[in-house]
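Only a single protein chain was left out; the remaining protein chains are all shown in position.
A, B and C label the chains in the order they appear, each numbered from 1.
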């Protein structure tokens, strides 16, 4: 394949060259374990400390509130499981939403099997939770609210500050899965009353296999991975120094260019959305038009199935994703698309295009041009479209 | 500092250049998420599949028995916590040893707080468990035996095959923490009746932040990190492709050269041990003389404290570690040294030197020469030595 | 993920389309699950040979490819021979399918059967070995997620 237009940046991103350069010395030169006594370890230790300071600074936290983990899923699991078990004497009720990532939802299911009760809040047709419903769902036994900062499929940004206020008012801990939001849109954990926040390095041009958890000082949370005394005995395991350094560097770069990137990406995104909505019939934009990640486009094309769409786009050099059941390996289409009220057959025809700051207008113009042809072709093969046309002719 | 003799390879190792080269394309070029549909993801997917096949092959396992994790600590936690909760209807008793790594011991403590009972087997003065005691410790409620393959401090290799036989005979699951053994000495999980095995990538010249668990087909174990359907839904989280690829490559290289490395390292090790024992008075070799990792030397120098020793060695460019309380950040010296029967003040004077295949005779000769001077100097400053000399003069 | 044969039949599907006044039409699958196949048969009254065969499919790559291959396999065969075209035959002809996609080949088999059944019903004949297809199209298409 020659052309490659990568529009799956919500799945993972390319490590930036500057990030890679920063990581490089920690593989073969300063490879030491930062916990060691000898001076050879000083560089590695300083690098980890600096990364921690840097990240803390970017979100308005203190350095000792940042804990490095093995990724977003681990952070999510840690926040939920350790809070649940730590607070089980206070209560057994957790509130989350129907559109969380599986790292939250499947962890909730695990907790339900272990005696906890979970309320899964509905969302509206744009994917937003209702603050009223949230507040109504709080019980005396509620120990945790976990609502994602921004949704990974439809890009909707939840009212985090307001959720934080409600949580604080009711003295309930608030965790947010910010895997898609961090380094893409501004976050201040203090302003937003966030007690815990999960982040994954590879979603903003950092490396895979590294993440962090912000854990507000004062929140008593045991370890999830027990063992050595790394991360103040809250997350055992030899520090992944290149990973930590790379993640911090990626975060710095992203924050330095954040305003510009948001502007740039939003423009490309809006152009892409507008062209799709204008030029392709029977299409629906999923997610909130305004409260939306700058890099997310998600549409449903009626009468078309997502996997076929992806393969045809792939043949044109376009990398994208879909909430179709076929691509998820499960029988049902995306739980997020169902939660915003889409019928199954519509949800099967979803397409997610997630941009990076390097995505150009030309890129998305090419994608729309190809997309139009592909949708037309797939519809010409679709018995659902045939029925629809016949019905309309009558 | 000019000279650098790194003798802390049990703490972590340098990534090999070949390993790094193999990882490199997966940061910025083939950066895609291997779970994706498009053909751009094919390379990454193939790389992960190949790594899995490779590793399985090296230990006599099937590919679908290998699960990638974020490191040794995570694997250890997974094996213990998930087995405990999965089997809690069968029983609540776990058997381990007193000399396990904290990733096992602290996880056991966590389980004890959650209603499980743990037997910590004693070890003899060389760090070996007793097979008879193990068998006697098994109860009808025993659900898991977890004994490390080789000890990280004193290098003692446990009788894994025999433990596996006992576990099998009593129909109890057997997990081994092989973090220090894998890629250093031969392992065959089938021959050895191992049901679960934890490994960490950075202990054999692979990258940090990656590990794996061997999980025998047929062992029903839930996920530890819940979420996406990676690793057959048993370990969620976007695949750390460079990490996985690097770990597999490091394992391949280590196995290709294993016989030669064992021979080379053992010779250097024995030379180092012999010179220390011959030329420095009041010293004790810790760990079994024969059932010992080829790269491990661990000695106690009486009247001397470990941290001071490390700093002085550091000033001569030698990186080493100690089981002294001061270096562990705790009040007590190494639990391993106490378990083999050393009094506290002797344990404080321990020194661990762990070689790599690149450690030369010249390196260790230099170390012994410097060590002799340092020990003499520290003893001349030691009130304990002063008392000892005076007592002997009387 | 897919074999070259599958990719070929997906990218250049044979026999896509409709047949006006077809001898038999069968539609199987379920939009809810993301796969619907419709097969049109043009059958010679005398010889019972399938002269032409077309399909329309809403579904994944494997669904399209198995439809395409199934039409190829039955074309030119008598309806009795066509009945012997199993999902296994379709898969083999495509050099295999990923395990999670085997159900698509079953749909392809069923859609042929459904079209044959339709033909049999219309012409009041019985085809030995053919039973009424479980045609669940338009069944349970409403959103029913409830947690």
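To be clear about the criterion, a contact is a pair of C-beta atoms (placed from the backbone, for glycine too) under 8 Å apart; a residue touches a chain by one contact, two chains touch by 3 or more.
Every value quoted in this text rests on a predicted model; they were computed, and no experiment measured them.
S.K.: Kindly state which of the options B:64, B:114, B:257 or B:380 is in contact with the chain not pictured.
M.R.: B:380
S.K.: With the missing chain put back, one of B:345, B:358 or B:376 would touch it. Which one?
M.R.: Only one listed residue reaches the unshown chain, and that is B:345.
S.K.: Looking beyond the chains shown, say which of B:37, B:95, B:272 or B:304 touches the absent one.
M.R.: Hidden-chain contact among the options goes to B:304.
S.K.: Would you write out the residues of subunit B that touch the absent chain, in ascending order?
M.R.: Spelled out for subunit B, the touching residues are 98, 120, 303-308, 311, 315, 324-326, 329, 331-333, 335, 338-339, 341-345, 348, 380-386.
Quick note on the criterion: only the chains that are shown with their structure count from here on.
S.K.: Please list the single chain whose C-alpha centre lies closest to the global protein C-alpha centre.
M.R.: That would be chain A.
S.K.: Please compute the C-alpha centroid of subunit A, do the same for subunit C, then give the distance between them in whole Å.
M.R.: Each chain's C-alpha centroid was found; their separation is 39 Å.
S.K.: Based only on mean CA positions, could you tell me how far subunit A sits from subunit B in angstrom?
M.R.: Going by mean C-alpha positions, subunit A sits 34 Å from subunit B.
S.K.: Using CA atom averages as chain centres, what separation in Å is found between subunit B and subunit C?
M.R.: That pair's centroid distance is 57 Å.
S.K.: For subunit B, jot down the residues that touch at least 2 other chains.
M.R.: 37
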